[in-house]
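Yeah, one chain of the complex is gone here, protein chain that is, but the others are all in their spots.
Coming up: chain A.
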Amino acid sequence: MCGITALQLRDPGLRPRLGALMAAMMAQVAERGPDSAGITIYPEIAVLKGVGHPAVLATEWRLHEISGTQAVAHTRMATESAITAAHCHPFVVGDGLSLVHNGSFANHATIRRELLARGVAFDSDNDSEVAARFLAYRLDSGDDLEKALRLLCERFDGFYTLAVQTPDAFAVVRDVIACKPAIIAETPGWVAMASEYRALAVLPGIEAARVYEPEPEEVYLWTST
């Protein structure tokens, strides 16, 4: 299962509340991933990961006190590797690229071998890290994030909803069958994505937001302001 929440703030006035908003969103998808959680907060690229209930972790991290411009978080129900902090998402690689994943990749071992042959190093045996390393490798090769995500769709088999952030962008993409849920909401003050609407319902101004589901294999990308 697993839960994803991500938020990019367009209204600078909301930045002091970024951590509090993310904590509230994560609590709403805690049932989707109760064994561990993690979050990356920009612009400092602060990465927090831990084993345990997401709501407890958010309190331990004092997440509500943290400000920032955007963040991406994950609540994990482990399927492909051990329940440890090292296997928690987000996987943060390259020049500050953070990736969270709901789903499972079928051909991650093959792609891992191809990347290893090209000199890419890995920190874990997690399938989602392969996707993060693939994207970082493509960015290093000169592709932009949108192209790198399109190549990922061509290359990876399996089920996935991915939320990706870099220091200057936020992107969402799903597999061709779109078996894993994703909802996007946008207002003039923010753009957010979550596995379930109830995580978006805690955001200010949700009543007036444009809410929609991302289409299969469409790359949705927003630039940071």
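Note that contacts are C-beta pairs under 8 Å (C-beta built on N, C-alpha and C of every residue); 3 or more make two chains touch, one makes a residue touch a chain; residues count from 1.
Here is the rule we go by: contacts and distances are computed from a predicted model.
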item: Protein name as given in UniProt for the chain not displayed, "Lysine 5,6-aminomutase subunit alpha", "Extracellular solute-binding protein", "Iron ABC transporter permease" or "Protein glxC"; value: "Protein glxC"
item: Which residue of A:73, A:92, A:200 or A:219 touches the chain not shown here; value: A:200
item: Residue in contact with the excluded chain [from A:12, A:43, A:188 or A:216]; value: A:216
item: For chain A, the residues touching the chain missing from this view; value: 177-178, 181, 183, 196-198, 200-201, 211-213, 215-216
